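The complex appears here without one of its protein chains, the remainder shown in place.
Letters A and B mark the chains in the order given here, with residues in each chain numbered from 1 onward.
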């Protein structure tokens, strides 16, 4: 095992390379630029291609094209580039092309604050393209090591499900420095639980079966299979059609290939949730680490507090919130995003509250003060989406 | 319970705020310890300071936030003013007394060290001030050994300046405050 002190950016790079990524196309953007820089150095060493695209839209299209030609591909960006993926993301979803997308979230909207962490793309990552009729796989790392592991996982799921997979990080995960362990042999990789699937080629003539099966090889050009991949609604052979029956079959597959195999996707971390918690803190990404510390510190002080960290964000794991409790989401935004989904999913009779801020993590002390207020039934200065004035 | 050491480093861009954090983290990793470092930049660079929050522990580190710094390397007056409120009685603030003087309202212990002047006099350039402060920190720091820090120094800094950096480190380490 190789043990280094490195950034999340480096971890994502090394994870992608271990997973077999051989094409990266991107456009420099704070705070994801270092992923591009690392890729520009490392990919050629591994026989892969690094490209700087004319914009993020082109970057993901180039990745899609590379993947359609048989290369495992990845791009990385932050909010202002992420929004430009709407078009190629939809193309990859519908054409069922495996590709990995990293978003290091910063503060928005628009250019917002470039170098500070945010969590404003919780819903955008679910609905990154228009038109609906699909499910999305989104994974959220909360440390450097986790960024490595989940990048590997993203490639694995992308291949098996034939779909783009989003790694939704934040500035602290990507810019943060931490101990990073990477495998130096296949045996060590297995020991670490890392898995990878090699690219296969769909022989045709049925490229888009009306089933929810996974592990169907993706469409790959260049093998004279009569392969077809497009933005049109496909028949099972990939011909363009305006027929709503074919559209229904296609949409059903895009939704159910994911929903019917959630055992491969769903992942969460919990702290003290089975120990009769009154208040449960909920967070993903870097804030979830403060939640963990807060639960440990709170329990040490005798507070009945628990914590939940969804690791896979989409499809949303409703079952994590089946306990009646007082939930408090901890987010790096002012408008409350995760809280809306927890409100929808929480068991009947639960209360769901929101703690949010941009640019800075909460402190353990702040979270525990809020827990005490909630336990005492004291109204929070901030009620759900209504934020206090500065 | 795992021992946890929180180190806050802050100053202007170019003062080595990130580099000093990297050396600390590298030294901790070399010793098999856990470590995290958050870097704040961008807006904060424009606002006049850069900040590294370094946590070192012999166990898994959940929150990477420096809430109560055990050590605060304050490279500028602005950085000190911004973060002195986090410091408690257990905090040690290393600073250059020519940059700012101790604030009596802060319960922390101040360790003044004229690092720039020392660097200029002994090594011919003020750029070594941050490594001098790192050397001074190493004399106080639990968990991380001097040898690990020296190795970290070599791994994270340009080889052409190793000799000068070792001397700077030693100047700080041996400085009598």
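The rule is simple: contacts are C-beta pairs under 8 Å (C-beta built on N, C-alpha and C of every residue); 3 or more make two chains touch, one makes a residue touch a chain.
As a convention for this text, contacts and distances are computed from a predicted model.
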item: Name under which UniProt lists the unshown chain, selected from "Sigma-70 family RNA polymerase sigma factor", "Thiamine transport system permease protein", "2-oxoacid:ferredoxin oxidoreductase subunit beta" or "Phosphate ABC transporter ATP-binding protein"; value: "2-oxoacid:ferredoxin oxidoreductase subunit beta"
item: Neighbouring displayed chains - absent chain, whole complex; value: A
item: Candidate in contact with the missing chain, chosen from A:221, A:255 or A:380; value: A:221
item: Residue among A:65, A:176 or A:310 touching the omitted chain; value: A:65
item: Contact partner of the left-out chain, one of A:26, A:88, A:218 or A:285; value: A:88
item: Absent-chain interface as seen on chain A, which is shown; value: 23, 25, 41, 43-45, 47-49, 51, 53-55, 57-59, 61-71, 73, 87-88, 90-91, 221-232, 238-240
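Keep in mind that, in the parts below, only the chains that are shown with their structure count from here on.
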item: Chain centre separation in whole Å, for chain B relative to chain A (CA means); value: 34
item: Complex contact set, residues of chain A against chain B; value: 3-5, 30-31, 113-116, 143, 172, 175-179, 286, 289-290, 292-294, 296, 359, 361-365
item: Chain B residues touching chain A - in the complex, by the definition given at the top; value: 21-22, 25-26, 28-29, 34-45, 61-65, 67
